[in-house]
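Omission of a single protein chain aside, the complex is shown with its protein chains in their original locations.
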C-alpha cells in the first residue's frame, strides 16, 4: 500500500504539519524506520532518536515543537500509530471468502453478504450470520445462534445453540461459548443435573481468548459487555455478567452469578467466588482470591483479597514473621524474668 | 408436550393429591407460573406466594398441609421439579440422528442402535459405541475406545485411543480425554519421555467440562468414578483416581497418582500435589494448595491447605500482622526500658 500523508491524516485522524504529499508505504519504530515509513513519538525519552530517524514522516503530539520532517499531529500519537500499523499490515490471516464445499450448513440459516465459511465448519439450523462474518476451519455454530456483522471466529472454536454474538467480535481458536453451566442439586449422595436452559450474550467489539470457556446461564443470560477483552483459558461461569471495557487476563476464573462492572481489570489467575459484585474501575491483582463484593474504584490483591495497600503491608510483614515469632519468644522469657522479682516483692 | 398430572406423578415419582386429570404443559417458578404449568415449593420462605400462584399444580413435600390446587407430593420437591424441567424442555440441542456422510469411520467400528454421528466426526478402528451415543460435529474418537449407551459428546472434543467411557456420560466441547501423561526421566540435561501406555476409564453418569484435560495413565488406569461432575478447564493428571459423586470445580489441577475418594468437593482453582489421598467427604476450598493427604470428613482451605477453622483464624490474624509487628517492636523497647533499671539494681 502506498498513501499520501495528507490522505493518511484523514484515515487516522490528525493534522499534517509540513509536506502532505509525501508518500508513506509502511510503519516502523523510530530507530528502525526507513525512508517511506512513518514512525511516532509518544514517550519523551525517545526524543533523542528523532533527529536521526530514517522515517519519512513522524506522528507527534499536538503540542510538540515543529520538526524538520513532515509530521502528523494528533491527540494520542501511539493510538494513531497502532491504527497505521493495522492499515499497513497485509492482513496475515487470509480469508478465502465464500462457503467452502465441505462446510455443513443447516436448514434456514441466514448468511450475510460477504460471509466467509471455512472448511469443515458446521452451522446449525436457523442460525443468523451478519455481513462479513468469518468462520475459520472447523468452527461449530449451534442452532438459532446469531452472530453480528464483521465478527471473526478462529479455527475449531465452538459456539453452541441460541447464543447471541455482537458485531466485530473476535473469538480465538478453541474457545467454547455457551456450554452448560455447572449446576447440580443433591439427591441423596448423587448430584442431579440442573438443566442449563439460559443463553450467552456477547456484545459488540468483545475479544474472547483461545480455549476460554463461557458457560450458558441456568436460566436468563450470561453477558459480556461491549468492548471487554478476555484472554486465554479464562472460565466464565453461568449467569456471570461482565460490564463494558473490562480486561480479563489469562486463567482468571469467575464463579456463577458474579457481576463485574464496567472498566474492571482482573489480572492473571485471579479467582472470584460466586454471587458477588465487583464495582466499576476495580483492579484485582494477579492470583488474588476475591471472596466478597468490592466497592468501585478500589485496587485489591492477595488471598483473601484486601485493598492493595493493606495486602502489600501484610505481605511485607509476612517476610519478617519467622523473626517476629523469635522476638516474641524472647520477649516472653524476658517478661517472665522481669515478673519473677516483681512477684517476689509481692 | 401435554401430560396429565397423574401421568407426571408416575414419571417424576410421588403421589397426587387432588385432581389427577389436570393437564400440565410446562413448568414455572411459583411467582411466574401460568395456568397449565406446574411449579414447586421447597423453601418455606416461598410459602407466601402459594395462594396467588398461577400454576395449575404444585409439587410439595410429603408433610405439607393440603392445598386448594392439585398437588404432587414427594420427598424432594426441588429434585422432582428439576426432573419436570428436563421433561418439558424441548431438548435445545437437536440431534439429527444417523451417520453424517462427512464422518470418517474406521474398520471394525461397532455402532449401537440409534447412535448419532455428526459432521466431520472421526472414529478410529475397532471403537465400540453403545446404543444412542451422540457424537456431535468434529469429535474425534481413537481406535479401540469404548463408549457406553446414552453418552453425549459435544463438538470438537477429543477422546483418544483405548479409553473406556461409561453410560450416560456428558463430555463438553473441546475436552481432551486420554492425552499423554506428563512423565519424563532425566538423561543428562535432557528429559526423555516415559511412554504413557495406560488408559482412562470414565464410569457411568460422569460429566466432563469444556476444555478439561484428563491424561491417560503411564501404565494402568486414570479413573473417574460414577456420578462425578467435573467443570471446565480442569487438569486431571496420569494415574489419578477420583471416586464417586465428587464435584470438581473449574480450573482445579490434580497431580499424578493422587487419589480423591467418594463425595469430595474441590472448589475452583484448587491444586493438589501428586501421590496423596483425599479422604471421603472432604471439602477443599477455592484456590487451596493441598500438599499432603487429608483425612475423611475434613474441610481444608488456604495455602498450604489447613483445616478450614485453622485457616480462617490464620487469615483473620494475617490482616492484623502489620499492626502486630508494630506492637512487638513497641513491646521490645518497653521491655528494654523495664530491664535497664532492673539491671542497674543487680
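To keep things simple, chains are lettered A and B as they appear, and every chain counts its residues starting from 1.
Note that contacts are C-beta pairs under 8 Å (C-beta built on N, C-alpha and C of every residue); 3 or more make two chains touch, one makes a residue touch a chain.
Because the structure is predicted, anything quoted here is derived from the model rather than measured.
Check A:79, A:99 or A:190 against the missing chain and you find that the one touching it is A:79.
For the chain left out of this panel, the touching residue among B:15, B:47, B:125 or B:297 is B:125.
Within the complete assembly, A:286 is the residue of A:105, A:185, A:286 or A:310 that touches the hidden chain.
Per the touch definition above, the residue from A:105, A:201 or A:318 contacting the chain not shown is A:318.
Mapped onto subunit B, the interface with the missing chain covers residues 102, 104, 120, 122, 124-125, 138, 140, 142-143, 156, 158, 160-162, 174, 176, 179-180, 182, 184-185, 187, 189-195, 197, 211, 213, 215, 233, 235, 237, 251, 253, 255, 269, 271, 273, 287, 289, 303-304, 306, 310, 313-314, 316-318, 320-321, 324, 327-328, 331, 334-335, 338, 341.
The missing chain lies against subunit A, touching residues 76, 78-79, 82-83, 85-86, 89, 92-94, 100, 102, 118-120, 136-138, 154-156, 170, 172-174, 205, 207, 209-211, 227, 229, 231-233, 244-245, 247, 249-251, 262-263, 268-269, 286-287, 302-303, 315, 318-319, 321-322, 324-325, 328, 331-332, 335, 338-339, 342.
To be clear about the criterion, only the chains that are shown with their structure count from here on.
Per-chain CA centroids place subunit A at a distance of 27 Å from subunit B.
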